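Below is a structure I'd like to ask you about.
One protein chain is absent from this view; the other protein chains keep their places.
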Amino acid sequence: MGEHHGPAKGISRWFLTTNHKDIGALYLWFSFAMFLLGGSFAMIIRAELFQPGLQLVEPEFFNQMTTMHGLVMVFGAIMPAFVGLANYMIPMMIGAPDMALPRMNNWSFWILPPAFTILAGTLFMEGGGPNFGWTFYAPLSTTYAPPSVTFFIFGVHIMGLSSIMGAINIIATIVNMRAPGMTYMKMPLFVWTWLITAFLLVAVMPVLAGAVTMMLMDIHFGTSFFSAAGGGDPVLFQHIFWFFGHPEVYIIILPAFGVVSHIIPAFSRKPLFGYDSMVYATASIAFLSFIVWAHHMYTVGMPVAGELFFMYATTLIAVPTAAKVFNWITTMFRGSLSFETPMLFAIGFVVLFTIGGFTGLMLSIAPADFQYHDTYFVVAHFHYTMVAGAIFAMSASVYYWIHKWTGRRYNESMGKAHFWISFLGFNLTFFPQHFVGLAGMPRRIPDYALQFADFNMMSSIGAFIYGASQLLFLYNVIATIRSGKKDDTAKTWDGAEGLEWEVPSPAPYHTFSVPPQVK
Amino acid sequence: MKTQEKNILFTTAKLAVVAVAMFAFVFVVMVPLYNVLCDVLGINGRTGDRYEATEIVIDTDRQVEVQFVANFNEEMPWGFKPSVTMVKVNPGASNETVFLAHNPMPKDMVAQAIPSISPARAAEYFHKTECFCFNEQPLTAGESAELPLVYIVDRDLPKDIKTITLSYTLFDITERVQRTDS
Partner (left out) sequence: MCFKAKQLCKLVLYPAIVLLSIFGGSAWAEEAQRWQVNMTPGVTEIGHKIFDLHMLVFWICVITGIGVFAYLIYSIVAFRKSQGAESAHFHENTTVEILWTVIPFLILIAIAVPSTKTLLEIYDTDDADLDILVTGYQWKWKYEYLDANGENVSFFSNLSTAQGEIYNAEDKGQHYLLEVDEPVVVPVGKKIRFLVTANDVLHSWWVPAIAVKRDAVPGFINESWTRIEEPGIYRGQCAELCGRNHGYMPIVVHAVEQEEYDAWLAERKAKAAQIKELMSKNFTLDEQMEAGKAIYMSACVACHGVNGEGGVGKPIAGSPIATGEITGLINILVNGKPGSAMPAFGNQFNDVDLAAVITFARNGFGNNMGDVVQPIDVYNFKQGQ
């Protein structure tokens, strides 16, 4: 350890750092900030939808809010949060001293804040920010877009570049820097799910870049990729977008699967059931994600053969996903369970994600989707998978590893309070949305018919509760860092397994300078 | 340690190539492939290019109804409508019709008609030997024109398709044409 130095002093430490723990922390804090920003947009949406009629915002601004909420949450909060977790944890989990490309790691983080500053800045531009939904379908996002769309495209490009660099770094690390003896089938599942996620990222983020480049060319250089007038086709945009978009939703959820596969065994004090099948299930989900994209477009007027193909392929996803859920529960079966905050979030994840999976199966049935498509039923479905999936898993990870990061213990009752309030608020927000969706309420509308009023009011109340519970999360994190009980135990949880638990808490600035031997 | 650095660089280079290739894939594979699939499968009811009839054999046993529909994009101010809205034709026969167009504006304009066929799976059986949609259509201020369409419904049209709707959407491309000219 002698030749290593501790962190540099002062602010330049954070700008110039190439240390994976520093960069991981930067990612995590950045994503938290974006989570609160995207959350405040959601609060505006739910406040407007509290009652029928227009009370707070005009429809134009409402559309900007729904768009920015989606973009910020997907690209600013969830993705960087898991990249941050990967940066922090993967080198420690595989016994590597750092990421494979530390310099690039620094760049891939530091181009993110400018990208999102530009994106958020569009809200203050003439004509307002992006108002065409996070899926930015042409021609609403091209011919009919506000002038700020050029900045939006620029922002997406930078953010995509950051993701690609991050993903390359993660793959290069996992492939080349595992400790001696750590074969692929001995890697922790978080590492496995991230390896697969990173391949998805490298494959589809360039497709997103291609889509926005075409938009840029249509808007400024007179091409007609997406305009029928010049021989193009607006539906082509949707195909390209969802060719990126469907793998993207697995990019969001796979690392969450990984985290849960660590936490459930730890608190069940029993090894993960079906490790091999977990790996194969993850890989097959990733593969399937490339051939199901058009299930987002059942109503667009595809040939019936196409509809059938995408319907069959989509229902198949239920098989590996179900296997995962059974594996998690069987891990708990005949274990010795305790219910600290990370475990509560992990169980909450399994329950709610399963519900999201069920509605996903319903949505995959093309004829029924003619009634579900673009309603609140879809909104409820993807929030059950994204919020209760990705965000719950993320919260679980923070409580699971925060002692390893800070050397301090969080307050267990405060953590549990965070979980229960989140769980209540989340379900109150999104469960009624299944009902209004089935009853016929379209998504992305600032105002609605009277018969939807009661469930919407419940939904808004739930959203405010859920929103408030995240402030409690912020408080818990800060309180732990500043005044949590100091404790230098290496192994925070008695049932936890893995190399990260063999280094002291907090983990030193440099870990595994000498690779450990894995049996 | 040296080999590990080499390996990392090698992995990185490979992945960078994949990323660049995927970016290129969108432009050089997805877009042309989509267009080919559209023409072959009739996605969106897009029709193919000019058709060269090899031999004319008329199926006199059945008749198919062909409907014509005119649509406008945005504020396209032209008058534009089919001279006949519905007609019964024999598969295999060459048929002719015209669309009536009128430019009421005090300025010269250029339009492009975009065809679309419904049901979409009929698109590959609907052949146009002559169509005003193959070209841009300029009309001077106040001018009227009869725009011709010559078409053949393929004899292989599936028997269960009894009605084919051909829609033309008229786009104002005056500005686009001026931009490329200047």
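As written, the chains take the letters A and B, and residue 1 is the first residue of each chain.
The rule is short, and it goes like this: contacts are C-beta pairs under 8 Å (C-beta built on N, C-alpha and C of every residue); 3 or more make two chains touch, one makes a residue touch a chain.
In this text, all values refer to a predicted model and were calculated from it rather than measured experimentally.
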{"item": "Neighbouring shown chains of the undisplayed chain, as defined at the top", "value": "A, B"}
{"item": "Option from A:Leu28, A:Ala120, A:Leu189 or A:Val235 whose C-beta touches the chain left out", "value": "A:Val235"}
{"item": "Full-complex contact with the absent chain, from A:Phe132, A:Phe345 or A:Tyr384", "value": "A:Phe132"}
{"item": "Option touching the unshown chain, where A:Asn63, A:Asn87, A:Thr122 or A:Ser397 are the choices", "value": "A:Asn63"}
{"item": "Residue among A:Tyr88, A:Trp192 or A:Phe273 touching the omitted chain", "value": "A:Phe273"}
{"item": "Subunit A residues that touch the omitted chain in the full complex", "value": "52-55, 58-60, 63, 131-133, 137, 139-140, 143-144, 227-229, 233-235, 268-277, 299-301, 304, 307-308, 311-312, 315-316, 318-319, 322-323, 325-326, 329-330, 332-338, 347, 350-351, 354-355, 358-359, 361-362, 365-368, 370-371, 373-375, 432, 434-435, 438-442, 444-455, 457-458"}
{"item": "Positions on subunit B contacted by the hidden chain, ascending", "value": "44-46, 67, 69, 71-75, 77, 81-82, 84-86, 104-106, 114, 116-119, 160-163, 165, 167, 169, 171"}
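The working rule: only the chains that are shown with their structure count from here on.
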{"item": "Mean-CA-position distance for subunit B and subunit A (Å)", "value": "40"}
{"item": "Touching residues on subunit B, where the partner in the complex is subunit A", "value": "4, 7-8, 11-12, 15-16, 18-23, 25-27, 30-31, 34, 38, 41-44, 46, 73, 112, 114, 120-121, 169, 171, 173, 176, 179-180"}
{"item": "In the complex, subunit A residues that touch subunit B", "value": "100-101, 164, 167-168, 171-172, 175-177, 202-207, 209-211, 214, 222, 225, 228-230, 233, 235-236, 239-240, 243, 301-306"}
